[in-house]
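Below: the structure, in structure tokens.
Note that one protein chain of the assembly has been removed; the remaining protein chains are unaltered in position.
Each chain carries a letter (A and B) given by its place in the written order, and its residues are counted from 1.
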Amino acid sequence: MAKQRYTDFIVGIFMIAGIAALVFLAIKVSGLTTFSESSTYQIKAAFTNIGDLKVRAPVTIAGVKIGRVTTIDLNPQDFKAVITMEIDNASDRIPTDSTANIFTAGLLGANYISITPGFDETFLKNGGEIENTNQALILQNLIGQLLFSLKNPDKNKESP
Amino acid sequence: MIAFIARLGKAGIHICEAIGRSGWLLVRSIIRKPNFRHGFPALVEQIYSEGVLSLIIILVSGLFIGMVVSLQGYNVLEKFGTTPALGQLVALSITRELGPVVSAILFAGRAGSALTAEIGLMKATDQLSSMEMMAVDPLRRVIAPRFWGGFLSVPVLAVIFTTIAIYGGYLVGVRWLGVDNGAFWSGMQSNVDFRIDIINGIIKSIVFGFAITWIAIFQGYDCVPTAEGISRATTRTVVYSSLVILGLDFVLTAMMMGGW
Partner (left out) sequence: MLENFVTIRNLQFHYRDRVIFDGVDLDIPRGKITAIMGPSGTGKTTLLRLIGAQLTPDQGTVDVDGQAIHQLSRSELYKARRKMGMLFQSGALFTNLSVFDNVAFPIRENYRLPESMIYDLVLLKLEAVGLRGARHLMPSELSGGMARRVALARALALDPQLIMYDEPFTGQDPITMGVLVKLIKTINDTLGTTSIIVSHDVPETASIADYIYLLADGKIIGHGSPETLQNSSAENVNQFLKGLPDGPVPFNYPCNTLEDDLFEEDRP
């Protein structure tokens, strides 16, 4: 029976090692502790073009991550992309006239949302919407504009 | 020509029969009222012999695979000047693919073949028959604990494999090749998502564990009860398990990428 107890002990250690490895993976590898579901609130924003924005993309103010994108939907009436974001409860003083922009991380990186704060006295609450939005910078459009203006330098000078 | 088709058809029928028998084996072993008095010690013993005794090969292989991935990854990233991204490269390739798949294949080779041989030998020496005659159902007493032992061991082994592989990657990348420690871990943390990468990896290893254990036990239970039959069955276990793992990996990855 001593063998049985040894086996039990070792198997217990094995299982604990497995759980410890899982915890390590959760915290050290994926940074899980950053957000838990209950301490966030939701806001929306509508964009004419979201580019490459994906679900779970970060939402930042001044470069600091304060939340992430949870859902991306299309409004069938005005064909705008409606983004739902979850914002950390600690960042609950975002003025209602703030602007939401879509930027690219680095030159070729993923898209993320950056909120430029406005000056209003009232703040966004759960279910609120950011009115001012700027669409994503689409590289192809930019190149197209550049090529067009290179071909037609005169027309450029005439624009009001 | 007709004879060839006839043989093909016959082979197909045999395969269907085998799959049917294996389904029966699974149902009759697992779908039962759990018997904790006898079942639990037997289960612990099986987790020991299938899981714990596989630890050495898992740890060593995990370490080396992590180190190799890191080395190769550094080599490639250097050309783009993006070596700080090594952390997420190592972590993503291991948690998503290498961890579950390689640990499953190793388990199939080490524990799967042992299972097949053991059960095949018990069948060949009439141990299973004699158990039946003693009014003890061998499916519950012998087979079921081995099933559950496999289901539980494989995910644990996969997680341990992934962890030590990432550590191996850290050893090579940060300690040896000089990638910045902070960049290594923070790049990893911001790009590895717990639900998409780690949980999916664990789900993969659970599916693989189920498949391997089922194949190994069925091959042992169904084999021709001679020495040659057992050796053939053991080989089949390793080959079929490996193929099934790789096939399932593709299917699961496609499902997961499609966002399930």
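In this section, a residue touches a chain if its C-beta (ideal position, glycine included) is under 8 Å from a C-beta of that chain, and two chains touch if they have at least 3 such contacts.
What you see is a predicted model, and the numbers here were worked out from it, not measured in a lab.
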| item | value |
| --- | --- |
| Interface partners of the hidden chain - shown chains only, full complex considered | B |
| Residue among B:Glu17, B:Glu78 or B:Glu132 that touches the chain left out of view | B:Glu132 |
| Touch residues of chain B, complete complex, unshown partner | 38, 125-127, 129-130, 132-137, 141 |
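As a working rule, only the chains that are shown with their structure count from here on.
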| item | value |
| --- | --- |
| Centroid distance [mean C-alpha coordinates] between chain B and chain A, Å | 36 |
| Complex interface listing, chain A residues touching chain B | 4, 7-8, 10-11, 14-15, 17-18, 21-22, 24-26, 28-32, 56, 58 |
| Of chain B, residues touching chain A in the complex | 41, 44-45, 47-48, 51-52, 55, 91, 95, 155-157, 159-160, 162-164, 166, 185, 188-190, 192-194, 196-198, 202 |
